[in-house]
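This is the structure I want to talk about, given as structure tokens.
Excluded from the complex is one protein chain; the other protein chains are retained at their positions.
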Amino acid sequence: MDFDDTPEEAEFRAAARAFLDANAIRRAPGAVEGYRRGQDKPGALEAAKDFQRRKAEAGFAGINWPVEWGGRGGTQIQQIIYDQEEARYDVLTGIFGIGVNLALPTICTWGTDAHRARFAGPCLRGEEVWCQLFSEPAGGSDLAALRTRAVRDGDGWVVNGQKIWTSGAHYCDFGILVARTDPDRPKHEGLSYFILDMKSPGVEIRPIRQISGSAHFNEVFFTDVRIADDRRVGPVGAGWKVALTTLMRERYGMRAAPGPDFEEAFALAQALTLEDGPALANAAVREKLAEWYTRTQGLRFTRFRTMTALSRGQTPGPESSIIKLVAGNKLQEIAAWGLDLMGMAGSESGEALPLGGLFEEALLYAPALRIAGGTDEIMRNIIAERVLGLPPDIRADKGMAFRDVPTGPR
Amino acid sequence: MDFDDTPEEAEFRAAARAFLDANAIRRAPGAVEGYRRGQDKPGALEAAKDFQRRKAEAGFAGINWPVEWGGRGGTQIQQIIYDQEEARYDVLTGIFGIGVNLALPTICTWGTDAHRARFAGPCLRGEEVWCQLFSEPAGGSDLAALRTRAVRDGDGWVVNGQKIWTSGAHYCDFGILVARTDPDRPKHEGLSYFILDMKSPGVEIRPIRQISGSAHFNEVFFTDVRIADDRRVGPVGAGWKVALTTLMRERYGMRAAPGPDFEEAFALAQALTLEDGPALANAAVREKLAEWYTRTQGLRFTRFRTMTALSRGQTPGPESSIIKLVAGNKLQEIAAWGLDLMGMAGSESGEALPLGGLFEEALLYAPALRIAGGTDEIMRNIIAERVLGLPPDIRADKGMAFRDVPTGPR
Amino acid sequence: MNFDFPDELKQLRAEARRFLADRCPPAAARRALEGAPLDRALWSELAAMGWVGAALPERHGGAGLGQLALCVLSEELGRSLAPLPWASSVCQAGEALAAFGSPAQQAHWLPRLAAGEAVATLALAAGPGPFDPARLAGGVASGRITATRLAVPDALSADLFLVAAPGPGSLLWLVARDAPGVTVSPAEGIDPTRPIGRLDLRDAPAEPLPGAADPTALRRLIDRAAVLAAFEQLGTAEAALAMATDYARERYAFGRPIGSFQAIKHKLADVYIAVELARSNACYGAWALEADSAELPVAAAVARIAGCEAGWIATRENIQTHGGMGFTWAYDCHLYYRRARAQALALGSAREWKHRLIDLLAARNRPDRPE
Partner (left out) sequence: MNFDFPDELKQLRAEARRFLADRCPPAAARRALEGAPLDRALWSELAAMGWVGAALPERHGGAGLGQLALCVLSEELGRSLAPLPWASSVCQAGEALAAFGSPAQQAHWLPRLAAGEAVATLALAAGPGPFDPARLAGGVASGRITATRLAVPDALSADLFLVAAPGPGSLLWLVARDAPGVTVSPAEGIDPTRPIGRLDLRDAPAEPLPGAADPTALRRLIDRAAVLAAFEQLGTAEAALAMATDYARERYAFGRPIGSFQAIKHKLADVYIAVELARSNACYGAWALEADSAELPVAAAVARIAGCEAGWIATRENIQTHGGMGFTWAYDCHLYYRRARAQALALGSAREWKHRLIDLLAARNRPDRPE
């Protein structure tokens, strides 16, 4: 039992670090990775694309992609090692995540040779950015209940409807779109999967402002948008199966929450004095800190277990399914606790402290982390059904033609 | 706003206290009311019956029963005032609760004049003790899924099956029994409600030992037990409706949990020294104590709100539905916390403290309080559906003949 | 046993609820969130109905309705998320003036407050951590105060500050907004619908409130305000629960209302429990407030603790129940969430009140005191 790289892994890590040192700026130690901070800075997109190009040239883009797609053909653990290293640098590669990790792997798996030839390279080199057009306002957690219609028209399709929660729609070049091609079939059976050029006529993008005031998501509206049939991925009606390839990879990539964690809570406690002396001597504060440290370490070592399996070329167990659920709730707890500890002076007093504003900011974006990418409730369903093997809930819409499924007064 | 009795209430309270002073022993102040302690003492049943007889003679049994049933025809608030006063004395009237509060009110409402004439008086005077024969092992929370069969045979019925969770079956004279008279009807529609003489041939009683080691519940088995048709209460097939009369009264009577509460937790904290000094100076201990005090007071004042409505002759709101759920969980928390605070010496160290054994005992019976009389889950369903008006869950067995309802591999 | 509000106050509550639903729906709070200044016309309307001066004596332009009236109105102001200086000007500063002010101070300021012409606020916090009336920062000398106070509620619309600071004869000082040496700057708070500000005082003229001579008096003021705040919290929590319940009934997923899923039902049942416990404890606080009981400090603490808990779970899980829509700016969920968190900080967090509650209970139980 050890935490060390194998010799091969260590060599790869050194190479990754050398590339990053030469092409990016290492974050100062102790700097907290904010919630998508920096993404809104002017010039950020260009800088990100430039870095992605160099990354691809150096062979670090698509490390775990097969060689025939233009990837490195490396292992999953190499991908993780590179990601670990990259996380220490101030680079914005997150915007390529949907393309590299979700869209192209799905398209390359289900699509044609022409799809691979046209889209894989530009995606990997950061020349084309991708977004995901799955969620709809009426669907919510019931992802497959989507209503956006694609109607056959000659050698193509005409799309009408609305998507939501599309990250970066305004700067993306292409989107992966699931639309309903047959509403007379049951929910999962009448869907098809398309590649949409985001610059097509009839595509309208409206940003969604979140509680925190930022707007990283969009609504995307389609009015008679045409898609050629050769931009369809997989058979007509097989859209849900194709989408599952995307969704499985999305769930797998869940990371812990950004923002204040044990370290920041500890630092706050070090800085404050309470009724009975230093906050760090207060038993209630100590117990909370100990619980968060234990949970944070538990998640860390859970990732280590996953990495061990990957390092051995094995399929990891289901343990990583807990990470998002635990991390999102912990963040909200820590944010509220930090404010309570500061007390009456509340949010303003944050300025007087080394962590000024961090807890307030987290309080406002934490709710999104318990919802986006699968609500707490959906995550518990997944754990209960897929991990523990408990039976599914009774399906009110089972076997029903989609157009007949009850949708309520709204 | 005040906590005082009206003059009429004060007068009634004084009369109740005078009766109790003359006929019972007041508990020492500060004595903790244990979990059904005393019920197992030899001679307890006889003493309880004797007290109940005197209580009836003095007009304090069935205070809220109508005069025509032989009750006092008093108000609900008078009943509560008497119960409040009686709770300060060492008397075991709980064993008459099922008869006085559940069985006879149901029988007098749905039954015949002959039923009232035969059963009301002996019940009130403590001459006949009643038990409830509703729950079955296969049913669990699904109370109406009972399988005990009553088959028509001449001028009576023949009963076969099994009941469970029957308090005091071994000393009871009569039981209220719900049995299935038509398994071809849906679950709620094929039931009938009977009065069973517990001394009938074919009735077998086996005590159920609980985690705590005590055995206040029983299983009751029926083998070809005969019940005359004139012991049926309400129409054939209307058993569920009749049973609802009983069940509504049962829910209404929910009391807080016996055993250690804030006072005992506070006393434990006063007695112990922790790492950083007296436990009562430890912030974690203080916060927990404050939370329990707040919850305990919240329940107390919730009861005051209910009493205020009753005192005005109004129907109380649904607020009392929270009491059992909050109290059961609080008890389990307090019990575990008490043990943790005592630490390594664990359960044994309790002897060295004024509250020796109380937390250990509570740890073992607390689980039952989260289950008996409606599990936490059922209580939350009731609150959500009946108080908040949320829609019911989808019913897998809806409209199905009872005999066709899936029952699983067990 | 009469643990309920008198009928005339129930009527007042119903009246307030109707008025606020009409004149001050969540859209009003949203306008404030987007930067609209205090709606002084609306505040004057409330004053004209006698609510702003509800508990003030009639000789000072008040309605003399007593503390229970403030309780029921606080609940409704909390329910409607009113972007108004109710807590600061009525429940805190107004009450402080009425309790501790000199006859001249009262005669000058109370009629203006009651009429809604002037807004007053309490300025307590000097820095992060628990508030302790016995250890106040800043100082007063020769009628001049120098101090900085953080997170002062409604600071930007206030005409009068009552500043907690140690000085000769008082711990509470009357400072007019337009006096020299007074600087008010906006601060970013969690709940911009009731904006907070920073108050910087440099040798600003200050008058002592003669009745606020010791920490006990100040503490009692805060206890009284905490009961009223608990009713505000209760109203906010109830409104959030109602919003979540309505949504859960009407929103469908998987072919059925989401409120038919136990994950949602049981969550909302837990919210209901917290709300009921908060209501019961707030009622106890109301009784102690009206009776001016020796139990007030304990009653205020439990009302405060239960109110904070109810506000937090109800507004947090309202967002969760709404799913993706819940964390959008466009839906009202965050207005409740912001308000509840701000309410939970304004008079000191639940953590501080728990500490204080146990101090009080431990003092009760000390053997050298009579039972």
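All chains are identified by letter, namely A, B and C, in their written order; residue positions are counted from 1 within each chain.
Note that a residue touches a chain if its C-beta (ideal position, glycine included) is under 8 Å from a C-beta of that chain, and two chains touch if they have at least 3 such contacts.
In this text the structure is predicted, and so the values were computed from the model without any measurement.
Student: Of the residues B:F119, B:W165 or B:F262, which one touches the chain left out of the display?
Tutor: Answer from the full complex: B:W165 touches the omitted chain.
Student: Can you say which of A:Q162, A:N218 or A:T302 touches the chain missing from this structure?
Tutor: Per the contact definition at the top, the residue touching the missing chain is A:T302.
Student: Which candidate, B:L133, B:L272, B:L331 or B:L358, sits in contact with the chain we can't see?
Tutor: B:L272
Student: Kindly state which of the options B:M1, B:M342 or B:L358 is in contact with the chain not pictured.
Tutor: B:M342
Student: What is the set of subunit A residues that contact the non-displayed chain in the whole complex?
Tutor: Against the left-out chain, subunit A lists 1-5, 9, 77, 266, 270, 280, 283, 286-287, 289-291, 293-295, 297-302, 304-305, 307-309, 311, 319, 322, 325-326, 377, 379-381, 383-385, 387-394.
Student: Residues of subunit C in contact with the chain that isn't shown?
Tutor: Those residues of subunit C that touch the unshown chain are 261-263, 266.
Student: Which subunit B residues touch the hidden chain?
Tutor: 135, 137, 139-142, 145, 164-165, 208-211, 213, 271-275, 279, 284, 332, 336, 339-350, 352-353, 357, 360, 363-364, 367-368, 370-372, 375-377, 380-381, 393, 395-397, 400, 405-410
The working rule: only the chains that are shown with their structure count from here on.
Student: Distance from the CA centroid of subunit A to that of subunit B, rounded to the nearest Å?
Tutor: 51
Student: Two or more other chains touching the same residue: where does that happen in subunit B?
Tutor: If we look for residues of subunit B contacting two or more partner chains, we find 283, 286-287, 394.
Student: Find every residue in subunit C that makes contact with two or more other chains and list them.
Tutor: 256-257, 261, 264, 351, 355 - these are the residues of subunit C that touch more than one other chain.
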